[in-house]
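One protein chain omitted, others in place.
When the chains are written out, they are named A and B in that same order, and each has its own residue count from 1.
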Amino acid sequence: MTEPDRSFGIDRRAWLVIGAAVVTVAAAGFMGGAHPYRPPPAPGIEPVASASAANAPVPSYGDLAGSRRGPNEGMYVAAFDKLAPGLLPAPERPATEDERRATIEARRARRAFDGAPPQIPHAIDQQRFPSCLTCHESGALLAGRRAPVMSHQRMDNCVQCHVVAEAPKPLALDAPPPNDFVGLETSGSGPRAWAGAPPQIPHTTFMRENCASCHGPGGAHGIRTSHPYRQSCNQCHASSATKDQRALNEAPPPWEVNKP
Amino acid sequence: MERRDFIKASAMTAATAAASRLAVAQDGVEPSVSARHAGDVRWQKAPCRFCGTGCHVQVGVKGGKVVAIAGDQQAEVNRGLLCVKGYHVALALYGKDRLTRPLLRKNGKLVPISWNEALDVIADRVMLDPKGFAFYGSGQWTIPEGYAAQKFMKGGLSCNHIDPNARLCMASAVTGFLAVYGVDEPAGVYDDLDRADVVILWGNNPAEMHPVLFSRIIDRRVRGEKVTIIDLCTRHTRSSQHADHVLLFKPHTDLAIANGIMHLLVERGTFDREFVQRHCAFRGDNEPMDLAGKPIDFAEFKRRLAEYTPEKVQEISGVSADAIRMMADLFGKRDVRITSLWCMGMNQHTRGTAINALVHSVHLLSGHFGRPGDAPTSLTGQPSACGTAREVGTLAHALPGGRVVPNAAHRAESEQIWNVPEGRINPKPGHHTVLMWEKFSTPPEQGGDIHTIWVQVTNPAHSLPNRHALVDPSRKIPGRFLIVSDVYPTATTEIADLVLPSALWVEKNGMFGNSERRTQQWYRMVKPPGEARDDCWQIIAAARRLFERGFEGMKDKDGRFLFHTEKAGKEVPIWDFARYYDVNVDEHLFEEYRKFSTYKHKDLAPYSEYVKARGLRWPVVKQPDGSWKETRWRFAGFDDPYVKKGENVEFYHSPTNDGRAQIWFSPYVLPPEVPDDKFPFWLCTGRVLEHWHTGTMTMRIPQLRSAMPEAYVEMNRDDARRLGIQNGERVALETRRGTLELPVWIDGRGSPPPGSLFVPFFDEKRLINELTLQAHCPISKEPDYKKCAARVRRLGSGGA
Partner (left out) sequence: MGPVAIAAILVTIDPSQDQALRAVLRARGDLELGETIGARIPAVLDTGDAVEAERALREIWDLPGVSFVDVVSVDFSEASELSPEPAPGS
């Protein structure tokens, strides 16, 4: 035996391995059919049998701590019915245009613009320390619905940024105020160096450090990753210096530029 | 060869399949038009429009409109985090009913007129009698706007009837600082919140009012740090929920609590003897109360405190003697760092100056001052209450940079910087807010000497106390004229004679000054709607109209226009709105104003420095290498360049001119109105997280309004049960001044103790300030919105 061939600087056996890796990374979803991905069971709370008003859920130890004994104890019961269904993983396949659009529309309905903190689609305790984390820290499955996982690190005053979408009872909204604001509807697709390259992250990663919150196996179809088995997102998907505000160190443009 | 062909055919199938999958899965669908251009969004910095925290946001602009907001990660104040108001601040620009044309009341109806006509109307009103023309401004004025109004009134009309709405929120904090340190504004900064071991909330609910600062404290716990929060409160709030000690006290008794802590420090000898000997003196009230007070010695101080034993304080305040001892223990320890926070609870107080001075005094007596984490810090509610109202001094008695009108030297300096003839500035202080509106609502024959008020950037018909007495009568007095510049129809534009449409936030250049002495700058990014124009331009254009009519006051010493502005040696007609942005008027005004700032060592840097920064905290001092350095801990030798070398702490604006701060004693006295048989409840008013000030902006933001759609009255569950009132039931809330129908909310956003009620003031359909007292602090003249006597009546019944 003599020296292995190093025409590409690596031996042939390695070339095969790299070839396979290129296929895996570049042809996203290609292998999906052959090796269907089964997400691991969500840690934390197991689904409960039913959550209708008539048949109140039996609280697990996990939410006993946050459950109420007081006058508003029934508040969460009906709230589950308001949660958006369909958050559970769907089969692996590329999203269609319509599915993506539907997902973006659903996101818009809960946000003033892309990047705004989403509104809370259920009633909450307005005063006492909300036990948001019980469900939203790990993405608990409740009544067959999955609580969205926080996209950011734990912060304790959840209601500082997230407010309820519907007036808290007994207060009432006569009519929503007319407003002409048109928010940025979506971050769009991230730019790619070439057609097969992994896209850059099209939005800030600040407060969205946990990619799996939206793009993980529990994410909505259309923005869910095609390769959930890859855990280190930043290995291939770079963040944007501008959107992450790293490129804002220089002074803003002179004021004349700002004249609309 | 057959096998080979088969392999090739399979390979082609695989390649083709891969190409198809890639085309769908990777390139995805063609994004929608707006998404495709998401990259075109241009991001720029601006401070948030709302409260005094002074968060910076990144404003995303596309196609001439603001389309998105992000927290500014480079801002030290908020480090990228915002609250729900900040995230939605852009929507404040786009409410459907923005005012877009000047409107004049003709035959009882507001009809559109041209700007040209509007300016004539203003000039006519001034010419009628400049001494009866008043300006009612705002802590939401930008610094250049407030400065222009100040110069217009005091330098142009020789009239001192200019006062800001900050009188209703910050005046007691100002007088507190003056009484103790001889100079306004906090010594500490937000950095203290990162270092404090103990944070005391004196009648403050920052979880809702200053959420970004509150998160800065409680998020330390997530990181494993220990911080003890003591909530001294009159109702249980979201802040209480995070507190280690929730100490409910009876309204107004905070003075007794502060005295009780000082009593124990003195009694046990745990006060900081060295700090007090080197840096402090003692002071008590004069009769009648005034800002200067009377010097007393330590023995006298001790004697006056003697009655405030823990047991006596418990009896007065309802806070247990043990809790008072616990706080005295904490203050008695040198190695614990303590930050006090307060806002309207202490300021809107008939003893507002006194309680402010007392809390400073607790810190001084115990030496919890001048080290990071050890600070008495007053928070502000408006974005530029500090920057504009306090520093520019848009108050009836003040001149820019900490000067006052009765002082001849101060007048002379101001006249020199303004280049106006000697004697132009009137030496007599004008009417403060409550007096200004009282005079406006009093017929001339009974001494009402204000015929016109020009209101900018605020909503007095909603925010003044006891509107029935202060505002409404003026609308029936012939010859009284109300001019209002605003962005939306409000309770005030509704009753105005002339309404001027204004540009809002990033529709104009601006500068704000936040609670921690931080001066911030932003640029205009989008056009205002219709004919809406900058408030600053409105003032300058009115001044020009007067100048054109030959009004002497609008000329400087050399006969030039008072707001003469040059570019390349040529005058720019900035009074013509089409030419207003030919120069940066903000920069010109700020550079002139900056000359005023060094007198009280509140040095400001050149405008260009603020363009680069996310705000700078004054004094901003030029370094030998030409750079500008901000100051974090004022009066502290390790950071403040104006402290004498070698001193740990120096109060270089001491009211006694000897470098000493004043430790005050001020007794607890009963408030002017207390619950009785007829009106058995305490009534407190305040804010909620979602709404800011009178809600004119936040109530037009769908996300905020749906989360908090209307005002309510908070009531203790036991009181409700006793009165047979259900949660959500509409009741009549009554005080000696008025009645209001409100839904009852039990254990909602807050929970008051038995005998207490709370109503938020944002709802223009339910003006709670019609029910509040107009009694005010004798020194600061700030009214008390936080306590009066009230009763609750079930509708359709005679209950009480």
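Here, contacts are C-beta pairs under 8 Å (C-beta built on N, C-alpha and C of every residue); 3 or more make two chains touch, one makes a residue touch a chain.
None of these values were measured; they are calculated from a predicted model.
**Q** Please work out which displayed chains the absent chain touches and list them by label.
**A** Every shown chain touched by the left-out chain: A, B.
**Q** Which of these, B:A15, B:V111 or B:V669, touches the one chain of the complex that we don't see?
**A** B:A15
**Q** Residue-wise, where is chain A in contact with the chain that is not depicted?
**A** For chain A, the residues touching the absent chain are 1-5, 7-8, 11-13, 15-16, 19, 22-23, 26-27, 30, 194-197.
**Q** Take the complete complex as the reference. Which residues in chain B touch the chain that isn't displayed?
**A** These residues of chain B touch the chain that is not shown: 3-4, 7-8, 10-12, 14-16, 18-20, 22-23, 27.
Basically, only the chains that are shown with their structure count from here on.
**Q** Could you grab the centroid distance between chain A and chain B? Build each centroid from C-alpha atoms only and quote it in angstrom.
**A** It comes to 37 Å between the two C-alpha centres.
**Q** What residues on chain B touch chain A, complex-wise?
**A** That would be residues 17-18, 21-22, 24-32, 34-39, 41, 43-45, 58, 60, 62, 64-74, 80-84, 87-88, 90-91, 93-97, 207, 211-212, 214-215, 218-219, 221-222, 236-238, 241-242, 509, 523-527, 581, 584, 587, 611-612, 689-690, 699-710, 712, 717, 727-728, 743-751 of chain B.
**Q** Given the complex with chain B, which residues does chain A contribute to the contact?
**A** Spelled out, the residues of chain A in touch with chain B are 23, 26-30, 70-72, 94-97, 100-101, 104, 112-117, 119, 126-129, 153-157, 159-174, 176-189, 191, 195-196, 199, 202, 204, 206-207, 226, 242, 244-245, 248-249, 251-253, 255, 258-260.
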